[in-house]
Each structure stands twice: as structure tokens, then as C-alpha cells.
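Please see the structure below; I have some questions.
For this view, one protein chain was removed and the others were kept in their places.
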Amino acid sequence: MNDTIKGRVSRRRLLNWAAALGALMTLPARAWATGSRPETAFDATALDQALMALGQTPTRHEGVIFTTPDIAENGAVVPIRVEVDQTVLPNVSKVSVLVEMNPNPLAAVFDIAPGTEVYIETRVKVAQTGNLYAVVESDGQLFMASRETKVTLGGCGG
Amino acid sequence: MAGRIKIRAQKKGELTEVKALMRHPMETGMRKDQAGESIPAHFITEVAVLHGDQTVMQAHWGAAVSANPFLGVRFQGGQSGDAVRVVWTDNQGGTGEGETTIR
Amino acid sequence: MRATLRRITLVVWIGVAPVAVSEDLASVIHASFSDSGQATLMRLEQDPLQQRCSQPRDERVDDDIAMALRQERLNAVVFPEDGNFLGDWQRGSAVAASGRGLQSNDDPSIANGGNCYACHQLAPTEVAYGTLGPSLTQYGLRGQSEAMLRYTWTKLWDTHAFNLCSHMPRFGAQKILTEQQLKDVMAFLLDPNSSVNQSAEGPSSAH
Partner (left out) sequence: MRRQSDDAMTLYRFVMMIPRWWLLLLMVVPALADEGIFDQYRDLMGDDNPAIFVIDEGEEFWVQSQGPSAVTLEACDLGLGAGVTRGAYAQFPRYFADTDRVMDIETRLLYCMETLQGRDREVIAAKPYSLRGDFGTELEALVTWLAAESEGMTIAPEQAHPKERAMYAMGEEIFFYRAGPHDFSCATCHEQSNKRIRLQQLPNLTEHTEVAEAYGSWPAYRMSQGLVRTMGWRLQDCFRQQRWPGLIFGSEVSIALQTYMAVNAAGGVMTAPGLKR
């Protein structure tokens, strides 16, 4: 990471930032429709509940390309990637990531602007071995892919 | 103190690839400290990636995103020298911001 | 050079065995640690076996003292009073999986684990196993003859009775596991129904 900047924020920058946040609130409405935070889905304590709260039961679709490790070195940090084959799933506006065995399965929802690739990388916590789900919204319909990730115990006192 | 962000933004053909690391504990609220006291929930709830003044992606996060979160996204239309910003807010009212230019 | 020096030291040790550690080293070690929960400074005192085994692997020699020590360990093994070696394999499976116990931060009122998976492959469905010890998958194929039961019990109770200076803990002799836990681990190894003695179920579980 050579090309980085420090984010320590001076008062002046903070003011700039407040302006940016203002812009963030108003701009998207003009450019594209971002969803509000799906609180009910985040509060859900079971996978079915969380999926229901996202709108409808998603259909499995090969166009959702979901990459997770088969075995994670540690459950606290599990790298994941969600991509979509846009020739079969066009106009994707939303990507959600769920972890079946977590106390609250919904981990993250990404609102995608038109022109943004459907390509999300992040790292999530996985409480124990189980399925991870990627759910995408394409033309108002929900599609998903799932993958099992094994979470392993550490060595000496695990 | 506002949280720090490290960002790389690189032109890859038609696309601009953004990779960001954010300095944040992402506490779930379910852990206890050494003394047995509950550690309060403290996690980023909203993140946005902006190209110039256009939001290319906005995310809603729960506490299941890992500590010191990593985010990678790709968008079309960026030019070398354009500004890319990542901003976040957390459940305790904290904020973070980072900015870089596309290489 | 250093290895040669060590070997000379070793010869001296054996001559006056088993006074191994210089007072200097012992006092440095004592001054470098502090009581922490159940892990007190008492634990730094070496017994004769620990003294004897504090050498690099490739510098251990098999001599009369080693033979005597082995015999002493063998004589000290306590077999189950009721003559019953085999407990519940499922409980044994849990003992094998748990690595907690006897650390400074462990609650002494909760049973210790055996942490077998740290070093051994056991049930083939568990992929997170260590390789410091040999694989024990399909251990039950060795049968349940009296000799096999006594051999296995002895290995668990005090491995040094057969293999002096082995890296494995003395689960019985050092009271890491209770007699009942040892019986359960015995069943985990030897019961034909135990997961140790099954084959992995299919692509997804072995994956």
C-alpha cells in the first residue's frame, strides 16, 4: 500500500467531510436509488428470517459467482468475493452476504450504482463451520449462491 | 479521533479497482473483556465509496464484518488522477474518511 | 562445536546423573516467571524424568539409566481397579477434542481436555489434526486383546514407560485426565463403533 493517505482528520477536514456526507445524502437520490438500512434483516437471528426480511426467498443461480475459502485459518477473518455474470443477471442493484451460523446471519448489504461492476471483496467473521450465502438483486428478483467454509480450531489450548 | 482509512485506486483497463482498509475494532457487543465486563458493540454501519462526487457503492454493515475491515470494489469510468474517497459512520456516531487519486 | 560441547556435558550428567540443571539456570528461570492463576512457580521444578529429557532429540542416548527410568515408569502405571479399560467413546471423543485445562487462564473447576487432535489424526472426519504424533485413525483395527488394552492404557498413562523422552504428556501419571476420562479415550481409540474406526463419509466431509 504505497499509494495511501493518512486519514487523521483535522477540524477543517472534518468540516469538509461533513459537507461530503451532506453530498452523499443528497447525491445518490439524484443519481441512483440507494436502499435504506434493512434493520429487520440485520436483527434476524436465523438465516430464513434474514432472507425473508430481504424481500423474498432467493433462487439459486449460477450467475452468482461466490468465492470463499474451503477452510479458513481463523473464523475471525474470512475473505470473500462476490461477482455476477452480467450476461445472465443484468441490472444488479444489491448484493447481500449472510453467514448461516452467526448469531445475526446478515453480515453486509451493498447497494451498487449503475456502472459499478458487481465485484465486492471483504472479510467477515464466521462463528463456526457452515454455509455462507451471497444474495443479489437483479431486475427486482433475488438470486443466490452458497458455499461451505470450515472454521478450524487453533493449536495448543483450543 | 476520526478513523483512518488506507486506500489504493488503480486503473485496470476500463475499470478502476479500489481497495480500502479501515481502522476499526468492529466489536459485536457479545465479547467480554479480561475482567469479565461486556465490551459494548462498536462497529461501522454505513460505508460509501465515491468517485469525484458520485457514489459508486454504498454499504450497510453489521458487526460480522471483520475487525479493521477490508473492502474491494470496481467501477467503470475512472481516469488517472481522479479523486476516490471512502467514508464511513459507526453505531457510536464515529466517522472515518480517506482519499486517494487513481493511478 | 556447540553440539560437541553438549555431548561432553551430557556425559558428565550421566556420570553423576541426574543432576542436570546448573543452579544458575534454575535461579534465572525462577526469577523470570511469576505465579499466574493455577500455574504456580512450583511447576518450574523438574522431576528426574524432566531433567533427563531436557536435551535435543538427536543427543539422547540409550543407556542403563534410560532403561532403569523406563522400568520405573512401567512399574508405576496404575491400571483400572475394576479391570474395565473401556468407557464411552463419545465422551472420549470430546476429551480428545478439548485443549483446555491447566493453563493459567483455565478454570480449574472445569474438567481438563486431552487435546489429542493437537498432535494426532483420529476420526477421519476431523480435518484439523496435528502431525507431531502418529496418525491413530483406524487404531481399533489392532483389536482388544488384553495385551493391547494394557499397552494402550500404559501409553496414555505414561508414554515414557515405552518411549523415554517422548513429547507426549503423561496423562495418567501427571493427573491431567481422570481414570474415567482415560477409559473414555480408550473407547474412542478401540471401540469398533467409534468415529476413529470409521471411514470418512464422502467427498464433502473429507474435503
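Here the chain labels run A, B and C in written order, and each chain numbers its own residues starting at 1.
Simple rule for what comes next: a contact is a pair of C-beta atoms (placed from the backbone, for glycine too) under 8 Å apart; a residue touches a chain by one contact, two chains touch by 3 or more.
It should be emphasised that the depicted structure is a prediction, and the values quoted were computed from it without experimental measurement.
Visitor: Please identify, in ascending order, the residues of chain A that touch the omitted chain?
Guide: 1, 4, 6, 67-74, 76-81, 123, 152-158
Visitor: In the full complex, which bits of chain C touch the chain not displayed? Write them out.
Guide: Within chain C, the residues touching the omitted chain are 2, 21, 25, 28-29, 31-36, 39-41, 43-46, 49-50, 53-57, 102-105, 117-119, 127-132, 141-143, 145, 167, 169-170, 174-176, 199-200, 203, 206-207.
Visitor: Touching residues of chain B against the unshown chain: what are they?
Guide: Residues 4, 6, 19, 21, 23, 25-27, 31-34, 39, 66-68, 70 of chain B touch the chain absent from view.
Note that in this section only the chains that are shown with their structure count from here on.
Visitor: Would you identify the shape of the chain contact graph, picking one of line, ring, star, complete or other?
Guide: Graph shape here is a line: each chain touches the next, no loop.
Visitor: If you average the CA atoms of chain A and of chain C, how far apart do the two points sit, in angstrom?
Guide: So the centroids are 46 Å from each other.
Visitor: Once you find the CA centre of chain B and the CA centre of chain C, what distance in Å lies between them?
Guide: 48
Visitor: Determine the centre-to-centre distance between chain A and chain B, using the mean Cα coordinates as centres, and give it in whole Å.
Guide: Measuring from centre to centre gives 12 Å for this pair.
Visitor: So which stretches of chain A touch two or more other chains?
Guide: Expected reply: no residues.
Visitor: Indicate the residues of chain B shared as contacts by at least two other chains.
Guide: none
Visitor: What part of chain B is in contact with chain A in the complex they form?
Guide: 1-9, 15, 19, 21, 23, 28, 30, 45-46, 48, 50, 53-67, 69-77, 85, 87, 89, 95-101, 103
Visitor: Show me the residue ranges of chain A that touch chain C in the complex, using the header's touch definition.
Guide: That would be residues 70-71, 148, 150, 152-153, 155-158 of chain A.
Visitor: So in the complex, which bits of chain A are touching chain B?
Guide: 1, 3-9, 13-14, 17, 20-21, 23-24, 27-28, 31-32, 34-35, 37-38, 42, 76-79, 81, 99, 102-104, 106-113, 115-117, 119-125
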